[in-house]
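With one protein chain withheld, the remaining protein chains of the complex are depicted in position.
Now for subunit A:
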Amino acid sequence: MQQILIIAKQTFKEAVRNKILFVFIILGLITICCSVFMPVVGDGREKIRIVESMCFRSITFFGTLAAILLSASSIPTDIENRVLCTITTKPVQRTNIVFGKIIGFIYIIGVLLIIMGGAGYALIKFTASKQSAQGNSKLLAREKFDPYTSQVTGESVRKIGNVSWVEGGGKGTSVWKFKGLHSKDRKDGLEIEIDFLVESKKRSTRKIPINIKAVNPYTAKVLTESIEVSRNKPGLLKLGSEFLEGGEELTIVVSPENPGDFIGISSNSIRVFFGNKSFEYNFLKGLTIISSQFLLMVIIAVLGSTFLSLPVNILFCLFIFFCGNITDFMRDLSTVINVFETHEHGHGISTVLKKTNVFVVFLDYVIRKPLFLLSYILPDLKNFSVGKYFVDGINIPYKTVFMSFGYAVLYAVFCLPISFVVFRRREIA
């Protein structure tokens, strides 16, 4: 254990003294600060959103880049420089060398996170206080609730893909039910955000009027309101928290007002926000999720560095970073190829080729199957994107934090033993 920490300290020292770490930190700070000067359309809230999103984006980007470059290069450079040649002749288990390196990278990333996170936080606070003159500048961390059931009824309901279309004029309604709406902070009341697809038989109209009915199932209190919604602008309905009296449940019924108007709804068309949590905690949770991603990249980079040469390893990590952000796309691509293949088999001329179409077989084995497999083996880095929570001012559920950390740990459990075994058998020439 003691040796691990010595090697960790040494790794950290080296990164500090050759100044790579500071290059990344300074670049990150510059981009964070640039967000203040971005032109904004909209109110004060919009400005804060931009600063928040830029802050998290640049921490993620520069942090991941630093994590990859530092941890991918450390072991190969040490082997190249013959530094490991002496260290391995000291009474240190090779496993401890790898472990020490990883801990060292964690120190480094911790410093990066503290500096950039601190700067980002200060900047967000600063922006918020500057906007406070115009009101509407609160730093939001609203608790988000999803419906536990949603259903659409009526004669003219049609389902296309994930979207159900409901026609107005009494021909259809959609119902959402929420429960467990509890909050300590009740003064802001409930906010109901409505985001529908909109179609109308009257081509010219972009906006259509809809009726929203909020029902408290315990007291049978009903509130009906009519608002206009359009495709790009979500509607907002506010309720006082006293509306929930007697229970923690809420039912919402929505239908367009006029026949010939349609709303297209999917499972997350309606979101209920109730209560504002601490922004500071939310910020920390965001940083925790980001650092889980750093950890994941470090582990992959170290795995690569136990058997790949320096340039190859950096390419390998950047490739994984890139693919990790597009695993959905890869999966889709593989199904596209699949469709194409069955299509070929199903029709006319291609039936002749059914058994011997080398191209299709080639496609299947060389592209589709590996792609499909890869999309599951590679880490799905979308799990670690936190920007959207801050842009929408949503409190990050603890579950998400634990899941992303657990995801990184899961990769560690698989990758670290492989790194250890590979490095134990590595010849340090």
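Criterion: a residue touches a chain if its C-beta (ideal position, glycine included) is under 8 Å from a C-beta of that chain, and two chains touch if they have at least 3 such contacts; residues count from 1.
As a working rule, contacts and distances are computed from a predicted model.
Of "ABC transporter ATP-binding protein NosF", "Oxidoreductase", "CopY family transcriptional regulator" or "Amidohydrolase", only "ABC transporter ATP-binding protein NosF" is the UniProt protein name of the chain excluded from the display. Here the missing chain is touched by one residue of A:31, A:88, A:241 or A:325, and it is A:88. Where subunit A meets the missing chain, the touching residues are 2-3, 6, 10, 13-14, 17-18, 81-83, 85-93, 425, 427-429.
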